[in-house]
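In this view, the complex is presented without one of its protein chains, the others remaining in place.
Going by the order they are written in, the chains are A, B, C, D and E; count residues from 1 in each one.
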Amino acid sequence: MGADRALPPLAPLPDLVLRPLVQGALTEDLGQHGDLTSAIMIAEKSMTEAMIVARENGRIAGLDCARLAFSMLDPAIGFTAKVNDGQDVTAGQEIVQISGNTRAILAAERTALNFLGHLSGIATMTQAFVVQLRGTKAKMACTRKTLPGLRAVQKYAVRAGGGINHRFGLGDAILIKDNHIAALGSVAKAMQAARVSAGHMRKIEIEVDALVQLEEALPFRPDVVLLDNMDLKTLTAAVKMVDGRAITEASGGVSLQNLAAIAATGVDVISSSALTMKARALDLALDFTV
Amino acid sequence: MGADRALPPLAPLPDLVLRPLVQGALTEDLGQHGDLTSAIMIAEKSMTEAMIVARENGRIAGLDCARLAFSMLDPAIGFTAKVNDGQDVTAGQEIVQISGNTRAILAAERTALNFLGHLSGIATMTQAFVVQLRGTKAKMACTRKTLPGLRAVQKYAVRAGGGINHRFGLGDAILIKDNHIAALGSVAKAMQAARVSAGHMRKIEIEVDALVQLEEALPFRPDVVLLDNMDLKTLTAAVKMVDGRAITEASGGVSLQNLAAIAATGVDVISSSALTMKARALDLALDFTV
Amino acid sequence: MGADRALPPLAPLPDLVLRPLVQGALTEDLGQHGDLTSAIMIAEKSMTEAMIVARENGRIAGLDCARLAFSMLDPAIGFTAKVNDGQDVTAGQEIVQISGNTRAILAAERTALNFLGHLSGIATMTQAFVVQLRGTKAKMACTRKTLPGLRAVQKYAVRAGGGINHRFGLGDAILIKDNHIAALGSVAKAMQAARVSAGHMRKIEIEVDALVQLEEALPFRPDVVLLDNMDLKTLTAAVKMVDGRAITEASGGVSLQNLAAIAATGVDVISSSALTMKARALDLALDFTV
Amino acid sequence: MGADRALPPLAPLPDLVLRPLVQGALTEDLGQHGDLTSAIMIAEKSMTEAMIVARENGRIAGLDCARLAFSMLDPAIGFTAKVNDGQDVTAGQEIVQISGNTRAILAAERTALNFLGHLSGIATMTQAFVVQLRGTKAKMACTRKTLPGLRAVQKYAVRAGGGINHRFGLGDAILIKDNHIAALGSVAKAMQAARVSAGHMRKIEIEVDALVQLEEALPFRPDVVLLDNMDLKTLTAAVKMVDGRAITEASGGVSLQNLAAIAATGVDVISSSALTMKARALDLALDFTV
Amino acid sequence: MGADRALPPLAPLPDLVLRPLVQGALTEDLGQHGDLTSAIMIAEKSMTEAMIVARENGRIAGLDCARLAFSMLDPAIGFTAKVNDGQDVTAGQEIVQISGNTRAILAAERTALNFLGHLSGIATMTQAFVVQLRGTKAKMACTRKTLPGLRAVQKYAVRAGGGINHRFGLGDAILIKDNHIAALGSVAKAMQAARVSAGHMRKIEIEVDALVQLEEALPFRPDVVLLDNMDLKTLTAAVKMVDGRAITEASGGVSLQNLAAIAATGVDVISSSALTMKARALDLALDFTV
Partner (left out) sequence: MGADRALPPLAPLPDLVLRPLVQGALTEDLGQHGDLTSAIMIAEKSMTEAMIVARENGRIAGLDCARLAFSMLDPAIGFTAKVNDGQDVTAGQEIVQISGNTRAILAAERTALNFLGHLSGIATMTQAFVVQLRGTKAKMACTRKTLPGLRAVQKYAVRAGGGINHRFGLGDAILIKDNHIAALGSVAKAMQAARVSAGHMRKIEIEVDALVQLEEALPFRPDVVLLDNMDLKTLTAAVKMVDGRAITEASGGVSLQNLAAIAATGVDVISSSALTMKARALDLALDFTV
């Protein structure tokens, strides 16, 4: 996991944040009656054991959501993770051992796998991007393009994949875009306004799509400059112009194919919505073992 | 849209269902402060006009969610859809014209596009599957493998793509799987139990993975038989064995590549989790027009 | 319990479904202060034992709601049910033994009894109807005429009384009524539209009030026909006309007095809103035993 | 409406209180899809007119809930009440005229009628009790025995029926019962404790079942004495003993049959759980008029 | 604690009431990520011990809120209160000993202290007022002027400070003010209307600002008279005029300076919004002890 070396240990999201999300998903699946089929077919006290297994290679994220899906239906269910979030698995590898009431396990199964498969899919895709950055200083970041209601866990999955997060929402940093510059009339005026208003605890980032804009912004000392949709040559020039005075972030048209080339320009961060909006779920299954 | 011919006009989900979902997404993005950057840069009374435009070909779904994202922030925002959900668009095509308070439009933009892009992605992928079914009687169905909290809108997007929905959750139909058969000891016993308990308004489906199981099930008159992971030859034999006595549904390993061949076996329905778990977002943008 | 012989064991509703309902009821009674009187009169650590006792004959339903009312106020309260939901009791019979903190027991008492009395009242009334059906194949069903917010538990109580449920709400089956037929112009057109749109997992029922309508509907193979407000002679003719091609359901003006006669016509299901809208609570009391 | 003469005009409950209740009921019925049948059968823009009509004699309560059921689905629906809550109607009488989008009216119909029928049933039963009190000063009160989640509207319906409400919950008045007296050792000690703790804005009521207890309580000046399960002779003696020093309330075994006799003892208030726990719904229908 | 002698033991608010409040506060502080800094700096399994200590003299209230803040993040955290709500502490005194997971303790710390400091501030200020009442029969009451969302706990803190509560909200007692009198035309008419409508379980209070109004009100036997903004001489005359026929309450311009003088007039209750709207937080700290 060389590419992740510089990253800190992955901190779990608090159960307090996850629980409403998992409860919503369980309620969505159980409806007003619960699992009709198992209520007919499975004895009330029946106990079983099962294993969540990977059906393809990938990186795991979302174990806490899966754990809560089972424990919120029946706190007595045993849930023993064989790997941790942020760890790579191979097809066939055992991920979680589960034991307990059969009805409860069947009722939670789909919700648990929906979380775990989706978030592991994001972690896996992120890791595929991160691998391309080896040997450069660039870090891979996600954006605010996330699925409604799932932002906290999707951004967590990006971290599990070795990526970093951009701001969480509209309220935790300043990001000046073209509309803002247009509204105030110039890069300089926008930067001045931000400087006055941002407060001492918020970073200021400005999006520029040409070197002339970048040149206008730098004297106002933005914390981060977002170099949007620049070709490789312009990116290289931009990094050189910044010369360490701000963090440089490249965005726009980023793909697995061009990622290494973008990183080679020397930018600090590369961001892409693909991590959260274009990842497919990792294929996982819950197999009964007794 | 020949493949959709047999399908009814797409019915909208009630605002009552959508509103909590959109409110959750707006709250997630706006946090406790709202849009800090626009609050600094954009005049409070500033008005603007914008257009949501497709950046690639695809099928649209989620216009009501997008509309609510804007109107829940400012009821005075004009939102004029140029297409309807379920309609195909081409790259560059105008989808929605928006006009109103600039701050509110900027604050709702990302939430609106996150819904519209994700759901249109599902509709687009569904439609790609549906196209493969032309000339057969088979319909394309999604499953309970959906993203947590988004099941209602994802299933709606499948309908917009020309697909149909399987049951919504564990409580609206009986689906007998291998665990249930194992618990009761035989297909026959499971079918009998279901017949007694299902009630007169719920359908009963049974999953079989071999012809011998199918043969055992048919005398109990299941409404639907789920032919799971059968090869094409077995599927063909299964359809023949059923001979119209039940609806036949094929699942397992379905892909764009093998879909037409599966449909050619004569099954009534083909279901796949790919529609909801593996679709990527359709690329859309909100461009300011003044 | 001969009349229930054909019914499966009663499956409990998930705590996840019941808990919000019980919490709402407790909050309603406790308000913002809790139980003022007991806070003054009863020592904080006082322990007691009590028994819920039937004051009249009837059938029990709602024990899980009662259990949650106590345990959500104090998880340490002992709650030992002497009977199960769906079981008949006689006046004076002990139903639940309770032990624990006196203040918590007093604070939960009314909420627990309100649930248990109301749901047992429904189960008791349902059972009175079901008894009239002995010797026929007819089953007794409730409708969507339920008390706001209580549908899931009321329908459960009907099952505890030996009845079956009709659809839960507007979204889990198709029920074509006179307005729908009028809107499309004919029974045939309505059935055709339903057939195209229902999806493979939903049943289609059509309400008819005359034999001519029934005759028009049958070729379209409805799953269920609702024979509304027909006299006994017409009902008999309708059952004969259907001849096993659909499930037959009689409704309209059903009472304990005419139920046996309706069942004797050979219908499969008889439905009535009386089960949920006209049942009176079963008389229960919580008696302190120390 | 002679029996109600002493009562004030009925004050409506705030929409803020009713709206969550109605939303819960609509959500329960519409589920995640809305009304499937109407979505297929009824044109999206179809408009209609309908009338809610009484099918039996009774007293109306719950018009605001019905109004909200329609307007929360479609604010454009016209809802013109022909009577007011608290007013008597006869079989066949028109109650509400409704006009607007057909789909929305059909989707709200059941929820609106479930509220209106249930609450009118309570008002009707209350009024039947109140009529028995004519010529006495006694008022008819409901209790805390109400259906979970519906207390506010049920108590409102009692007022619409000409009754009065006891305390809303455990937190708005002191009611000393046998357990409390037992815990403190005597009526006198319980009254003293209540006097010290009740605060100056809460009333104190004490339940007594014998004249000797009443005699012990009166020197402590309770606001109300609850004369529980006393025979008529004892009740008469109790009222004489109180002699206007407290409000007298009779409870226990109250029925339409014995109500006039109880009132004749001179008690101020008679309370019964029958009003809320044993009322059956009033029979109402929504008839389409075009 | 002489001044509190007449008050009952302080009854705790139910956890059911407090838990949503504490959850809201934790969510507000933790946001969607939890404590970023501790996630980086503190080992996941790190355990610690800490002590909540008073930094100034005062009276404690809010221990249950503080306890829940810790236990809702980690039920395994030890929380041993060294004092009870309603007890006085001196600067440096240990209040709560805490032990458990370091990350969880740090994440809950601020929320716990915000509750405990604010509520103890109210208890402390209330106690300062109550001390001025020694030797009189007057009790100190708070009002409906409370901070949004915090009314239940603020009123509890007043009780912890030795004060009493006025009504909780607009729905649990009748309080006739000048607008009401004006609307009905006279004190007499307002009192008559209240008498008819209040129900037998609600107290009636009337606000008067002149002796002539008081004289008009008394024959209608209000439970409480609110003597608003009267000077000491008028107050004295008012108490004399009432002569025990109603509880007397003084309000308006109450301060620590004039409180004893107001009490000396013989009023039963003195109420002031200062207790809840003008108290400053008590200074508390959480010190790590290992």
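In this section, a residue touches a chain if its C-beta (ideal position, glycine included) is under 8 Å from a C-beta of that chain, and two chains touch if they have at least 3 such contacts.
The structure displayed is predicted, hence computed values, not measured ones.
Asker: One chain is left out of this view; which of A:110, A:151 or A:167 touches it in the full complex?
Answerer: A:167
Asker: Among D:152, D:260 or D:285, exactly one should touch the missing chain; which is it?
Answerer: Counting the whole complex, the residue in contact with the absent chain is D:152.
Asker: Out of E:141, E:176, E:225 or E:263, which residue would touch the omitted chain in the full complex?
Answerer: Going through E:141, E:176, E:225 or E:263 one by one, E:176 is the residue touching the chain not shown.
Asker: For review purposes, identify every residue of chain B that touches the missing chain, sorted by number.
Answerer: With respect to the unshown chain, the touching residues of chain B are 23, 26-27, 30-34, 36, 39-40, 44, 72-73, 107.
Asker: On chain D, where is the contact patch with the chain that was removed from view?
Answerer: 8-9, 11-14, 16-17, 151-152, 168
Asker: Just the residue numbers, please: which parts of chain E touch the chain that's not shown?
Answerer: 21-22, 24-25, 28-43, 46, 65, 102, 106-107, 110-111, 113-115, 117-118, 121, 144-152, 168-177, 179-180, 183-184, 190, 193-194, 197-198, 202, 273-274, 277-281, 288
Please note the rule applied: only the chains that are shown with their structure count from here on.
Asker: Go through the assembly and pull out the chains touching chain B as well as chain E.
Answerer: Output, common partners of chain B and chain E: A, C, D.
Asker: Would you kindly say which chain has the C-alpha centre located farthest from the C-alpha centre of chain E?
Answerer: Chain B.
Asker: Just going by residue numbers, which of C-E, A-B or B-C has an interface where over half the contact pairs are the same as at D-E?
Answerer: More than half of the contact pairs of D-E reappear in B-C.
Asker: Hunt down the residues of chain E that sit against at least two other chains at once, touch-wise.
Answerer: 8, 31-32, 168
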